[in-house]
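The structure follows.
Only one protein chain is missing from this complex, and each of the others stays in its spot.
Let's turn to subunit A:
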Amino acid sequence: MEQLMIELNPQTTQPVVQVKNLAKAYGSNVVLRDVSLSVAEGSVTAMIGPSGAGKSTVLRCMNLLEQPDSGEIVIDGHCINAGKKTSPKSLAALRRSAGMVFQHFNLFPHMTVLRNVSLPQERVLGCSREQANEKSMELLKRMGLADKADQYPSRCSGGQQQRIAIARALALGPRVMLFDEPTSALDPEVGVEVLEVMKELASTGMTMVVVTHEMAFAENVADELVVMADGGIIEKGHPGQILKDPQHERTRRFLRAVLER
């Protein structure tokens, strides 16, 4: 297995994310079986697949929002083994290395946009209020949201809220950004704003794992495409290749369903 992974990953540098033999069940419902994945530095991995395939679960296991039953997760050298007890310290280190963006943004509704982005820096990185605000404003500017700083999130459109959530995660300086269907709760026009920001982020060399139904993004921005179904990875490789010539019948069926919609 170890051998295989190294062959699949031609980069000589250590991958930023490595997931090994991940398994997870809810009661008798096996949601993930033996999922292994590695994400190279600076690459964008898009993850697609039918509903219930386990895409979100893989992503949520990566930063231990979900406790896997077995397997190993290494992010930026911080290793978590499902079999062993995780120390709070290594959990904190792992989560600091991974920024997460949710489908429903999950901004803090009782804080202004600026506080949303600054509070984590103060609490997690130990920044001063001034340092944090400076960084936050810089990020909000980059997201085109400088004028929203003093608003409450609920006064912002969905697309704006998602970009705020991206800024909040970026503010902690993660090595990898995990996106779980970041545009699925948005109108298509608004989703474009978010996709633009993600594209820009990818172009600056951010390592990203993106669960998405946006095939254009998967094809044009992603370096690696992962197709999941029934709790496993059924296909992975170059996006153009897979979309043009899927090897697996299940992939073909899924792509037909998505593209013909």
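The rule is simple: contacts are C-beta pairs under 8 Å (C-beta built on N, C-alpha and C of every residue); 3 or more make two chains touch, one makes a residue touch a chain; residues count from 1.
Definition applied: contacts and distances are computed from a predicted model.
Colleague: Just by its UniProt name, which of "Multifunctional fusion protein", "Pyruvate dehydrogenase E1 component subunit alpha", "Amino acid ABC transporter permease" or "Cysteine desulfurase" is the chain not shown in this complex?
Modeller: Its record in UniProt gives the absent chain the protein name "Amino acid ABC transporter permease".
Colleague: Sort through A:17, A:61, A:100 or A:167 and give me the one touching the missing partner chain.
Modeller: The one listed residue touching the chain not shown is A:100.
Colleague: In the full complex, which of A:172, A:228 or A:242 touches the chain missing from this view?
Modeller: In the full complex, the listed residue that touches the missing chain is A:172.
Colleague: Using the document's contact rule, name the residues of subunit A that touch the chain not shown here.
Modeller: Residues touching the hidden chain, for subunit A, are 63, 65, 92, 95-96, 98-100, 102, 104-110, 119-120, 123-124, 152-155, 165, 168-169, 172.
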